[in-house]
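Beneath this line is the structure, given in structure tokens, with notes to follow.
What you see is the complex with one protein chain gone and the rest in place.
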Amino acid sequence: MSTTKLQALAPGGIQTAPEADAGQSESRFRQLSGRFVRNKMAVAGLIFCILLFAVGIFAPLLQPYPPDQVTGDFSAPPSSAHLLGTDQIGRDVLSRLISATQISLLVGFATVAIYVAFGTLVGLLSAYYGGWIDTVFMRITDMFMAFPFMMVILVVVSVVGPSLLTIIGVLALFSWPGIARLVRGSVLSLKQADHVRAAVSLGLKTPRIIRQHIFPGALAPIIVNATFGVASAILTESGLSFLGMGVQPPTASWGNMLSEAQSISVLSGQPWLWLPSGLAILLTVLAINFVGDGLRDALDPKQ
Amino acid sequence: MNDLLEVDGIETVFRTERGEVTSVDGVSFRLKAGETLGIVGESGCGKSVTSLSIMRLLGKNGSIRKGEIRLNGRSITGLAESAMRRIRGSEVSMIFQDPMTSLNPVYTIGSQLTESIALHLKLKGKEARKHAVDMLRKVGISRPEEIMNEYPHKLSGGMRQRVMIAIALSCKPKLLIADEPTTALDVTIQAQILDLMKKLREETGTAIMLITHDLGVVAEMADRVIVMYAGQVVEEADVFTLFDKPLHPYTIGLMGSIPHLDADDEEALSSIPGTVPPLQNMPPGCRFHTRCPLANEKCAAERPPLMELAPGHQVRCWAAQSDIGSAAPYAALNLETRGATT
Amino acid sequence: MLTYIARRLLIFIPVLLGITIINFIIVNMAPGNPVDMYIDPNMSPEIAEAKKEALGLNDPLIVQYGKWLGTLLTGDLGYSMSSYAPVAQLVGERIMPTVTLGLASLILALLIAVPLGILSALKQNTKIDYLVTGLSFIGTSIPNFFLGLALIYIFAVNLGVLPTGGMQQLGGDGGLQDRIMHLILPTIVLATGIAGRKVRYVRASMLEVLKQDYLRTARSKGVHEFWVTNKHALRNALLPIITVVGMEIPLLLGGAIITEQIFQWPGIGQLTLQSMMSRDYPTIMALNLIAAIAVLGSNLLTDILYSAADPRIKVS
Amino acid sequence: MIEFDELPIKAPLPETASTLLQLDNLKTYYPIRKGLLARTKGYVKAVDGVSLDIREGETLGLVGESGCGKSTIGRTILRLEESTGGAIRYRGENITSYPIAKMRPLRTEMQMIFQDPFSSLNPWMRVKDILKEPMLAHGKATNATAEAEVDRLLDAVGIPRSYKDRFAHEFSGGQRQRIGIARALSLNPKFIVCDEPVSALDVSIQAQVLNLLKELQKELGLTYLFIAHGLGAVKYISTRIAVMYLGKVVEIGTRDEIFRSPKHPYTRVLLNAYPVPNPHLRGREKIVVQGDVPSPANPPSGCRFHTRCPFVQERCRVEEPMLAAEGSGGHAAACHFAL
Partner (left out) sequence: GGGGYSTTNEAAADEPSSSGASGSGTAVIGIVNPPTTFNPINPNDTASTQAISVMNDSLMVVNEQLELEPRLAESVETEDNQTFTVHIQDKAVWNDGTDFTSKDVEYTLNMIGNPSVTTNINLSFIEGLNDSGKLEAGQDSVSGFKSVDDKTFTITTKYPVEITYFNDSFSGKIRFLPEHILKDTAPEELDKSPYMQNPTVSIGQFSFVKFAKDQYVQYKANDSYYLGAPKLSELYLKILTAPNLVAQLQTGEVDANMDRTGLIPVEDFEKVSNMTNVSAEFSPISTPVSVMFNVNKMTDPEVRKALELAVNRPQIVEKLLKGNGEIVDNMLPSTHPFYDSSVEPYAYDPEGAKQMLEDAGWDFNQTIQLSVPVGNKVREQAAELMAADWKSIGLLVEIQKFDFPTLLQKLVSNDYEVGLVTIPYTADPSSVYNFFTPNSAMNMTGIDDPKLNSLIEQGAMETDTEARKEVYSQIQQYFHENVPQFAMYVDKLMMVRSNSLDGEVGPDMLNRLYLWEKSE
């Protein structure tokens, strides 16, 4: 650019009106958070999630007893020694609940992190390059979508053995197609957006175009989908626990704690065995869903 | 008075997440039967809100806070919703800017057309259909019987706008509000639609409130013109006066910024610097003063009222008032009023 | 339309082939096999080996798959390795119960979700909206097995008004009323989760439609607000729901495994679990194939329905 | 493949200026897929045999109704769309099938300004990053010098420097369009495709942007292909004008020729249909054409305008007219009965 020429070109007749809100240039983030904060439920959900994370991180400090140790009578109701009672083999329910927080959050977030990353990659590449790559990727996606989820999870879990890693891996393996499609859809439309065309005509390299100009636009639906994904991963793990294929004992997860309630006697007579984990699942899923909802509204460009 | 429509100092507000905004601020005008009133102004200046206020279709978060609207001498500002519904589509009807989105995509043209016919003219079945087909024929649609059974997406933009007009006119309204009816259309199609509206106006004697930001359309169609800026009327005059002798600096600026087909100018287009201030953050005094080359302290401090400077010609400007008849202050605008040269 | 369906069916073939191959590999990778399952210390290693040989379990996987595909192409799903009943019969018997339960749940879920979703959208950001939203979240976050047991406890054990499980009274065909009584609890359990999710979709879809210009057109014609909502908006709002309902079908099959288990509902889910546990390969493969066809078929059906319901979309 | 059944026809070129860009019977078709195997069953012939020369330093205006292929031409020139046939020559070099890598250095010479100021700026980037990005990518600036370049660009388009940390959504439409212009200028191009840069703006803002474009052209010696569907802006900014109808150029000539003595009936219809902002001219004679533009997937035989032409003759239905020069200085119209 010939700088001299440009300098000579003072914006003579071109005046710019003082921006009405000049000076308060909100960053995109500030603006989003502003919108998010207005949604009270979402804020409450976020606070709850943060608390949960704190519990998860500081779990070893918060547990009154080692969670795997038999420390009292079997199935004892809450008492001052065991605030939430003991489980069917005499372990402290509160301690287990706290340590389960760690595990369940890990299941939820790690699963989502993996499948979102993978699904996004597939969706991006498929949509950006199109052609036979798209065809092949989409057929594979179809295939994974048409697998009856639960059934295949059961098979895979019994193949590789039900460790925490397996559960996370398997949940991730069958969750990515949804997000791949989502991303593909939004990338296909973003590809037509003028700012992406501009990036191409500016001669930017493809990886940069994808990273800088396409990916951020596809982010909103990804984030929303991911928050809901966390909730559903936690729920699916509890379903697997019910079938005995969940996180392995003695490690506690909310799911395997809740599946203790597989008995009418426990259900009716020993609520301390299921209520804490049941509530934990319910509240967490609620909280995450509220956060997801809040994010969706905040990220909606039409707002 | 035999005015069909009297709008008297209405102020329309919306409750939004960021507080209340006043979109229309003290707008008054009158419209006689059979007359065509043009409303022009920049995007967001309140043209649509004015018309929606008349229709009382402001939605849940909008309301007319002040002022009164009278239709045929009857106030409709406080009318019950059910009474208002009888007026909508029969006495007053409306067509909108985007014919692509104004028709319901899942119902046939026929069913959307007969809906209001059944509602207001109480025609049923075959009769309603026949009336609908007549209307379609009237707006220049060939093969109207077939079109009746089509869904909107099968029609081109121009066709859809014709259908909208057919719907609007089907119950012989006294007033037709057309909110930018041609903005989304191509020039040749725009010409067709304007032509059609003129023809129908002559046939039916319907009064038209024509909202647009295209001065060309106004010059083509309107009897009288209102210029709006930031929620207020800044100038009102009959169409010839307005184009020959605009008085408000905004109107003058607006006219200066249109490239004309019939002039061989090489020099720059005149333009109004800056942008419209946001509604939440109106400057004190004259709302235009931040962009006005004539602005002085008075403009910044005091809100000018709408002043009748000549019979039927009203202007909201301190400068215009003080120097009526003299062109001196306008020299600073370096604008010429091109309409006057012919 | 016909060519469209034909093309979609053509695409099914490689997808199904892929699915069955992957599944075949996964299933065969699972430790255990139908022979070792039946523990008998008197059985010598040789005879166990001979049994495996007879069942073709010692062939290379490709050969096994080829055989399976070969018999499949003749329309034969083979015989169960645990009960020796024809797989087609085993699966056939279970399809109706699962379809019944699935359909009933879907219908119930929609009957709940559509009105609530609309209400919630119309009353956006009011107490009603929050209540509905809260309920829908609760619906989605209660694990099926827990809800199932709780309902059994309340309705079957304590109140004694509904049966605890099964599909019909012992012995008889029970009649329609009997079947419906047995259907109620599992349907509620499955429908709760679906309804929870659907409410959110209906609400979002309705909110989207409520912004549309054509509603303003309808109002400007003097149409009553009730009809604006229930005629002009509703039909448009329900269109995307078709897709979302189609997406429920794989989830229904999955959710049914647990629900059928709890309520002893003799459907596909139960059979899945059993054949998994006995490594009944032919049955697992058949179930998988059928589930995949169901999923693909429901996708196709959704698309066709969508194009039938939405005049703008013509499948091609 | 597409058959080259027509001879390439060039618009007349005055000796005075050198040709910067040349389109030679350019065709860009979008495939329509149908049937059992989704085979291509036809084409939307968006651009169907367009030959044009754009001379250094001029502004070629391109007008026509919606969907006639204007944007497609612009995008094809910049290789954002693959052409189906014909050639694009830039400074005499045939760039029609340059691979991406070879095209990249040329990107600094040819740029584009987009119609929609809302979608043409990346909403997730700050203004200064939007402007820096291409300079850094092409090594036109270093991290150290880029900031100063950004300031200069902002000065040039009249955006206060202090706004450079803002995001696109914090600007008005007119300001965004200026940022879009600044971005196009950042690589110091010679040639810019302006795809309806003012259509989305309010009248008063349109004038600001048009003035800016004109001024920049004068200062920087730019060449524009200026696309619009309204005649007003085109007239104001162009030196020559090409009128398109349904994938073809139907008339080309200098601005005065087009406006003073239009030869093609379509041009006349277009001029005539344009509402004049002068109420005194209301009563004037008008030719209103009937019907809509036919589909480019299935264009009419013969002259493509014959279905709507007020002067249609039998010959027009069967024989396709060529864009032939007639009279002085390269004014040409594709009409059998050109005036």
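By letter and in written order, the chains are A, B, C and D; residue numbering begins at 1 in each of them.
Here is the rule we go by: a residue touches a chain if its C-beta (ideal position, glycine included) is under 8 Å from a C-beta of that chain, and two chains touch if they have at least 3 such contacts.
Note that the structure is predicted; figures quoted are calculated from it, not measured.
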| item | value |
| --- | --- |
| Touching partners, among the displayed chains, of the absent chain | A, C |
| Residue among C:G18, C:P240, C:P266 or C:G297 touching the omitted chain | C:P266 |
| Of C:L17, C:I62, C:L111 or C:V157, the one touching the omitted chain in the full complex | C:V157 |
| Touching the absent chain when the full complex is considered, from C:G18, C:G134, C:G166 or C:P240 | C:G166 |
| Residues of chain C in contact with the chain not shown | 30-33, 36-48, 50-51, 54, 79, 82-86, 89-90, 93-94, 149, 152-153, 156-157, 160, 163-168, 170-171, 261-262, 264-266, 270-271, 274, 276-279 |
| Residue ranges of chain A at the interface with the undisplayed chain | 68-70, 73-75, 88-90, 158, 161-163, 243-245, 248-250, 262-270 |
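Keep in mind that, in the parts below, only the chains that are shown with their structure count from here on.
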| item | value |
| --- | --- |
| Geometric centre distance via CA averages, chain D-chain B, whole Å | 32 |
| Separation of chain A from chain B, taking each centre as the mean of its C-alpha atoms, in whole Å | 49 |
| Chain A and chain D: spacing of chain centres that average the CA atoms, whole Å | 46 |
| Contacts with two or more other chains, residues of chain D listed in rising order | 175, 208, 211, 215 |
| Interface hub residues of chain B, defined as touching at least two other chains | 268, 271, 273, 275 |
| Residues of chain A that touch chain C when the two form their complex | 41, 139-140, 142-143, 145-152, 154-156, 158-159, 231, 235, 238-239, 242-243, 255, 258-259, 261-262, 264, 267-268, 274, 278, 281-282, 285-286, 289-290, 293, 302 |
| Interface residues, chain C side, partner chain A - complex | 11, 14-16, 18-19, 22-23, 26-27, 29-31, 130, 133-134, 137-138, 140-146, 149-150, 152-153, 157, 211, 250-251, 253-255, 257-258, 261, 272-273, 276, 284, 287-288, 291-292, 295-296, 299 |
| Chain D contact footprint on chain A (complex, rising order) | 1-3, 5-11, 13-16, 19, 21, 25-28, 193-195, 197-206, 208, 212-213, 216-217, 301 |
